[in-house]
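Provided herewith is a single structure, encoded as structure tokens, for subsequent inquiry.
All protein chains but one are shown at their positions in the complex.
Chain lettering (A, B and C) follows the sequence in which the chains are written, and residue indices restart at 1 in each chain.
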Amino acid sequence: MSSKESKESVVKRFMQEMAYYVLYAAKIVKDDDVEKGIDMILDSLNDSKKILVVGAGRSGLAAKAFAMRLMHLGFNVFVFGETITPALGDGDLIISISGSGITKVVVTASSAAKDVKARILAITSHADSPLAKLSDHIIIIPGRTKMAAEEDYTIRQILGEHEPLAPLGTLFEITLNIFLDSVIAELMQRLGKTEQDLKKRHATIE
Amino acid sequence: MSSKESKESVVKRFMQEMAYYVLYAAKIVKDDDVEKGIDMILDSLNDSKKILVVGAGRSGLAAKAFAMRLMHLGFNVFVFGETITPALGDGDLIISISGSGITKVVVTASSAAKDVKARILAITSHADSPLAKLSDHIIIIPGRTKMAAEEDYTIRQILGEHEPLAPLGTLFEITLNIFLDSVIAELMQRLGKTEQDLKKRHATIE
Amino acid sequence: MSSKESKESVVKRFMQEMAYYVLYAAKIVKDDDVEKGIDMILDSLNDSKKILVVGAGRSGLAAKAFAMRLMHLGFNVFVFGETITPALGDGDLIISISGSGITKVVVTASSAAKDVKARILAITSHADSPLAKLSDHIIIIPGRTKMAAEEDYTIRQILGEHEPLAPLGTLFEITLNIFLDSVIAELMQRLGKTEQDLKKRHATIE
Partner (left out) sequence: MSSKESKESVVKRFMQEMAYYVLYAAKIVKDDDVEKGIDMILDSLNDSKKILVVGAGRSGLAAKAFAMRLMHLGFNVFVFGETITPALGDGDLIISISGSGITKVVVTASSAAKDVKARILAITSHADSPLAKLSDHIIIIPGRTKMAAEEDYTIRQILGEHEPLAPLGTLFEITLNIFLDSVIAELMQRLGKTEQDLKKRHATIE
């Protein structure tokens, strides 16, 4: 490493690496799977249908950020664990997020949703996880475990040695945040919604 | 746009654009400002000192995700508005996050923190905002408004026309999430912490 | 105190004292004020109208418990500070709870609600507090400060000497919880709602 490079801060280098990881993730995400997921969400755009998002820890926070925008777009959306969470039923949708696909509360909630005949859209890194198995549809978002086995040498070069700097679920969570905002972008375009439409529903008091 | 490109989904294109925006943001963020902010945080790594993070809406969610990792690193950290929020005092630190720098609860909480002699570290897009003015130190993270006036033609090209796809505070929030994880990466390196150290403090029950 | 009484645990004595305090509070609460408050809430039972509840700390938790039941009754209700909090406007209602009537976030949120022409229903112990002054209607619920000046000797006897056992806002909060459930009881009766109606809207997944 040259002396010039060594003066670059960890913060800048890490931001760049994460950006490259997102570019990599954009290639990995399958368009067909995404489109089917978006169709499931659009199918809920109906006063009598509800969407419930569920996730634990930092994935749960990403789920909340997504729910806010779905609300801005006019969806009847709720967040698992918050005060205002009505009963789900036949025809409703649960969006269940867990990188590992084994997070207990997510699997438990999804299983309960299945019992009342709600549909389950899972977002996870693991197609063979308990969450994925009980879901109606899954969208795979890459996270760290995936990365470790990555055969693409360039990607491994870029991320491999610095991986410890993205501890625990960080890679999944960063990709997840941007992926969910991308889904919002596509929903806006499909619904012909402008930012002005969103502003009307944005909290005026916070 | 070629027919091949036109078949690329909005989701993929948006993910790529956000990645480029993060690369742009990595250039904008000032190393010296970041280093001083990190020093303020490290100065709180002391059993008798507390950190309180505050943010509203989606910035508040990013603040929570950051707080989780600070806790994993051993900091005595709390989130404004949650159940367990003890009194702040002289020597404690409030990390106040608001893209616009005018969010009422953030400014109000920061002002109250100043009254009890806590130090204020602000993360915002606006150096001349009310939040920035009452803070001891600010770190500027670019967001949309900044972008609109961006003189860099390439960046404008990349983002300008698609800006409506990143509605409201999206650009700030995406950059913020990655920036805060980058701060965690630098804190880990400075403290010589490994992922194993973080795992020990990670919730076992969720 | 006889030896038999002295064997009674603090827990049992305190539960009894709190019960007597609630009986006292039931006399203090003014029927006319309550009825007007209930009319304001019933006026919001309309798909296009929203209710936002706001409170800090333990009063905020009571506000959430109240919001859950309002939701079960079919109101379009939201909790300040949670993920799903849409814009308020003309004709909407904010229910602002603060024993002291000076809690910063409650006053700030209420003031913002006034700016967008929402009506404000305050629940507080202090008719001359900043919160009370900016509200359209107030309901007074007794709390500790009130008690201290209480002229009723019996009440003072019952509570006065043990007051330190109900620290900080405890008396207000306990009364508040029961008062809000009483409002739910009256709303159920006025709306002709049965428990079965509530169950239909109760979270099935938690």
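Following the convention adopted for this analysis, a contact is a pair of C-beta atoms (placed from the backbone, for glycine too) under 8 Å apart; a residue touches a chain by one contact, two chains touch by 3 or more.
Remember, it's a predicted structure, so these values are computed and weren't measured experimentally.
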Of C:K49, C:K114 or C:H202, the residue that touches the missing chain is C:H202
Considering the complete complex, of C:V53, C:L88, C:V105 or C:I120, the missing chain is touched by C:V105
Selected from B:M18, B:V34 or B:M68 as touching the chain missing from the view: B:M68
Interface with the undisplayed chain - residues on chain B: 52, 64, 67-68, 71, 77-89, 94, 109, 112-113, 116, 200-206
Absent-chain interface residues of chain C come out as 8-12, 14-16, 18-20, 22-23, 25-27, 29, 31, 34-35, 38, 56-58, 61-62, 64-65, 68-69, 72, 103-105, 164-168, 170, 173-174, 177-179, 181-186, 188-189, 194-195, 198-199, 202-203, 206
Per the touch rule stated above, chain A touches the missing chain via residues 81, 104-105, 108, 112
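Following the convention adopted for this analysis, only the chains that are shown with their structure count from here on.
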Can you work out the whole-Å distance between the CA centroids of chain A and chain B? 19
Overlap residues in chain C, where contacts from two or more other chains coincide: 81, 112
